[in-house]
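A single protein chain has been omitted; all remaining protein chains appear in their positions.
Letters A, B and C name the chains as they come in the text, with residue numbers starting at 1 for each one.
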Amino acid sequence: MTPSSPFAPDVEQRVRASFARQELINTLNGEIALVSPGELHISAPFDKRFTQQDGFLHAGIVTTLLDSASRRDPACGTGCGYASYTLIPANSRVLSVESKVNLLNPAQGERFRAEGRVVKSGKTISVCEGRLFALQKGQETLVAMMQATMICIREVQHN
Amino acid sequence: MTPSSPFAPDVEQRVRASFARQELINTLNGEIALVSPGELHISAPFDKRFTQQDGFLHAGIVTTLLDSASRRDPACGTGCGYASYTLIPANSRVLSVESKVNLLNPAQGERFRAEGRVVKSGKTISVCEGRLFALQKGQETLVAMMQATMICIREVQHN
Amino acid sequence: MTPSSPFAPDVEQRVRASFARQELINTLNGEIALVSPGELHISAPFDKRFTQQDGFLHAGIVTTLLDSASRRDPACGTGCGYASYTLIPANSRVLSVESKVNLLNPAQGERFRAEGRVVKSGKTISVCEGRLFALQKGQETLVAMMQATMICIREVQHN
Partner (left out) sequence: MTPSSPFAPDVEQRVRASFARQELINTLNGEIALVSPGELHISAPFDKRFTQQDGFLHAGIVTTLLDSASRRDPACGTGCGYASYTLIPANSRVLSVESKVNLLNPAQGERFRAEGRVVKSGKTISVCEGRLFALQKGQETLVAMMQATMICIREVQHN
């Protein structure tokens, strides 16, 4: 657990476990750069396989990174209300309802960092904002911004 | 050229050439299913490498298919005004300004088809709508819908 | 009840009663033009009080009409599942989670018609699309399009 994680160790563990099951993030060689209550950062290298016709990272991959950074976050119990985390059955799931992405600059760089932050954390609905930065020659450029809605599905346990 | 393409052969050729340069679409094994003025369909198989934690196609890949179906379309000269297509310098480019995707059903299936349609085709800005369908055991399900904005950049030629 | 309403009279009644409580729609002199399962049309006249700096209807009023056309619809029991309408407690409410509007043409005309349609009707979340048309000298122009998310809140009754 990094110093930036002031919550219980099992929350970070749970985020990392869920993250590991995301084949696409593995395929993109993405990794968690930061886990903290209400915030998650994902980092991934440039990969020619995921580019559009101009050689930049495809808008869909930009969305993938932003969506994952936002979605994983609620999963750690903050998006669905960090305070009530212990009340959430362990098999609850967080799904994207919708996301809206504005593309601000070409997604070119050696590496990318997606930042997801929970703005409003409700019982059912959470709203997140995301920012994607490209890192090139030591410089960062804001590539895209997202505003997204997540839903927390509390699965009924049949004992 | 398919019977569904009532416009000049070089338009479809140009769409296919631009499509072929999209590494991500190649990586996804995507192919053009339909090209017609103002409409483009893309088809792609399920691929475990591009799934999220529940084994469904990742929202980012859903967005990739929808965005590509919408973006390629304007590139064929319809989104930026099909009537004025011959006036557009051959090196004009169509870029995504923003897109908004609602996820309606889990993206599970053997194959997916993204449909992009131009709703408003302006000189600079075009607005498209997209629908993604999952095909499973001969049945189609609407998986996601998109509303997106594209910009046509007319590059100045220095002769 | 108009011939376009194939469902029980109390559904249309309920829509109209809820509509009547919307002060803003009254202020805009809006009226219901069509109620049918999964679809609602609202009509409103041009009003100088609600214009932006160029004399066109303000984007916020365009959104108001589209949002109302979409929101009222689920309220009639279709958005939250028409089939399960009788199961919904009478005091359930439909709220907008988010909406995204593209402005396609200037909102100028003598009258406006907003059409809202439910694309996906889920137990909790419904997704709607809307189209706003301006009517001028017998001609219709598509002014704006919306993609929106609604949530159905089932209020607990304490008897």
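Simple rule for what comes next: contacts are C-beta pairs under 8 Å (C-beta built on N, C-alpha and C of every residue); 3 or more make two chains touch, one makes a residue touch a chain.
A quick note: this is a predicted structure, and the numbers were derived from the prediction, not measured.
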Residue touching the undisplayed chain, where the options are B:103, B:125 or B:144: B:125
Option touching the unshown chain, where B:100, B:117 or B:131 are the choices: B:100
Of C:22, C:108, C:124 or C:141, the one touching the omitted chain in the full complex: C:22
Residue touching the undisplayed chain, where the options are C:65, C:127 or C:143: C:65
Touching residues on subunit A - with respect to the absent chain: 100, 102, 104-105, 119-120, 127, 129, 142, 145-147, 149
Positions on subunit C contacted by the hidden chain, ascending: 18-19, 21-24, 27, 48-54, 58-61, 63-65, 67-68, 93, 95-103
Missing-chain contacts mapped onto subunit B: 97-98, 100, 124-125, 127, 149, 151
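Keep in mind that, in the parts below, only the chains that are shown with their structure count from here on.
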Interchain centroid distance [CA atoms averaged], subunit A/subunit C, Å: 33
Whole-Å gap between the CA centroids of subunit B and subunit C: 30
Numbers and ranges of subunit C residues touching at least 2 other chains: 100, 127, 149
